[in-house]
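Missing here is one protein chain; the remaining ones are kept as they sit in the complex.
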């Protein structure tokens, strides 16, 4: 059994990690920290877990994190970078679900996240945990930077096209829609039910922190810088991201075949038949990414539709997928739940 | 492996049965019928099942139902009663998720369901599949009448009070709220998104088919007729039933202890601590019923709050629970999924 | 033109007052205060008002409240009682949308609202602004206690029955469902979209502040104390209250005729035909209350269904209705908007 700890488990990625780890056949959940809620049974905060998780929140000081085999950080940005070195030194694997280790360019990271980085050397060491791209590098890593939710949906959508050199990388568009859980379990007016339901809006059009992460990933795939316009939208669903991607084809290509071939052996990526339209609920509560690819009117514009559950493949599920790779387990162990629909 | 078949799998109870049975370790899904959709792969209708269920819908004639160990009817009312005898004669166990075998008084049934009953003798034989009440009778049965969704939530909420003779049975109130999936996957204006979202209404106040079913169950528990007012409401959620129950106590009693004692050994019934308020999402996509019990201002009125997922404990999950009992499996086999929240 | 001021206009009742007053033909909106947002144009906070309201928020000190003909308090409980006397002394009429003047029993008020009352004499003077009950007293008043949202829906539903002495007042039940805007525009986790959507729950079953207000009103109608169980529920709609009321008839009575007669001349109360079920959206964004009354199976239990928009008839609209009465205008002036559906 893998002994797993969670730092900061009071948000939505935290409760989702708890749901997945509690059902994982090879994991023993050892400790979960929250300074603010120390002493409170986890199931008191999250009644959906009643009867299934007996742990209470601990302070970080009390928590036996160094005795764990793996520690997940489900914390705000800037926390993991303060505590990771000590855990790595103790031989603990670390998977950070926040953004501390995602961006290799430290100056760029500081600009977007508004703080100095505490350990640039660990950024250099960290492996970006998108298994469909970096599967080979993950098993040997000590530290995984788990990708953001938008970056997961967008990168998986563009990946086959970029690897094939099939599109003009100078003008790509990612029009993305996220459920409100993506904003986290924080008390804020803008995400109240009476504000966010029965309404739709774009946000952060001048600039969003996931833009540099996505660009970094796309540039790696393309082997060169890319021009990307990224517009996120808040949409009245609890979970789900729908990325609608636009690019111009450089040559006439059978995009359906390209996608099917690229993802033929990926357990968690499902390429739909031609002319399909994935809906977010078709992946709800699962670690799947479903993708359809179109060339409207047979023209040179390619449109990719990519859906994930932002809390699973976009966060906690992908973290467990990375854990499985780190410990040599089947990649889908504990992640085979069928999506919940309706 | 239990060979299972489904008759009529194109509705919400059908897809939920498919989700549960496909993840059940002891079940092999053998056949699923739909005359209208014969030939269509199940996963084409329900994309959430892509990659997990390879079956296509068959016509009832082609389907090897008699080779099954158990057949689930997820059909409109009046279908199961036409086909059950033949299956029973062939040694197949039958679990009807519709109402054909739920009401022992045949005249009453005909009045509410608007048709003659095809096999009153089988009604007499059928066991009402509410395991928390009838656990002993289920294993030996050939035919299970799976309870309705409202009846499950209401009966489990009143059960401890009635068994203890603690309440006045002459004036009980069940004010129930259901998610829209309870109306089924039928093309109707009243349940369109633009009609049913951001609105709330009662319906069927003059009379609802679940009223006689609930009364029959409560009367059995009470050992006498009961006076029950039942008002169902349509509420803008996909899944979930919340029953708010009102009754007058006959004597001063510790209702919290009563409920905890009654359900101490029930895997699927969770009595919350005093002063709690269960929310429907705390049981979403699970077979659980969570219950809280109150005496506002310490008075003689008892208020019970009972929540279930109408498609799971209120339909498909309870059917699988009954199947487990019929075949001697642990009652929770294949039903241990943790609720999905948020 | 009536010069109107608003104290505390940053919540949902505030923005709704703004919407209604800006469209009222006899009102000039003079000032609106918010200490926290002083200087910010109102339309920057509420973009729906862009181009229609040029005012900015002022500090209470700067605001020319004493020059107003009427001041509305859309503040948290406990604010109006501090500022009302000074305004009354200056000849300004006051309408408090909070609870400071609703409950005549000062000790009871203090118990439920957790503070000492600043001006019990003004409570004694205040008129409870439910025009369908107190229409005669309102025009001569200086100070109006605008009713709560639940109390409006429940009192209008029970009114004809109590006035007629038709029901047993010892055991009445009000099972109420409210949209989430009823919780206010406050940053809180429990009313986040990802918490409150696709879920349903009761709350405050041990005791809710509207319970003593409702009981006081019902007792006045009945001429004696009443036994009332009140259970509020949070339901995933933005606006709307649905009250489902239960009582036992003392005598055989034609409830449909009773209700139609009582409300025949009420502009804002619409009694639906027999066997109807009002939906909350049928009153959305309007000052209407629609009511249906049932006797299921012709028994002695009467079920009343009463719907309002909690922000209009349950708050801002009723306040404007009271203002119209105070200033001798037609009661429906500025309140004739047709409900918005779908």
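Letters A, B and C mark the chains in the order given here, with residues in each chain numbered from 1 onward.
Keep in mind that, in the parts below, a contact is a pair of C-beta atoms (placed from the backbone, for glycine too) under 8 Å apart; a residue touches a chain by one contact, two chains touch by 3 or more.
This one's a predicted model, so the numbers in the text were calculated from it and none came from an experiment.
Considering the full assembly, C:181 is the residue among C:30, C:58, C:134 or C:181 that touches the omitted chain. The chain omitted from view is touched by exactly one of A:132, A:195, A:213 or A:270, namely A:195. Only one of A:77, A:280, A:321 or A:337 touches the chain withheld from this view, namely A:280. For chain B, the residues in touch with the chain missing from this view are 12, 179-181, 183, 185-189, 191-198, 236, 238. Of the residues in chain A, those that touch the hidden partner chain are 171, 173, 175, 177, 179, 194-195, 198-203, 205-207, 227, 229-231, 233, 235-240, 242, 244, 246, 248, 275, 277-281, 284, 292, 294, 296-297, 299, 301, 303, 305, 307, 342. What chain C contributes to its contact with the hidden chain is residues 12, 15, 19, 22-23, 46-52, 181, 185, 197-198, 238-239, 270, 272, 278-279, 281-285, 290, 311, 336-342.
Operating definition for what follows: only the chains that are shown with their structure count from here on.
Counting C-beta pairs in contact, the chain pair with the largest number is B-C.
Where chain A touches chain B, the two copies mostly use the same residue numbers: shared numbers make up over half of all numbers in play. Distance from the chain A centre to the chain C centre is 45 Å, each centre being the mean of its Cα atoms. Looking at chain A, residues 12, 181, 185, 197-198, 238 sit in touch with two or more other chains.
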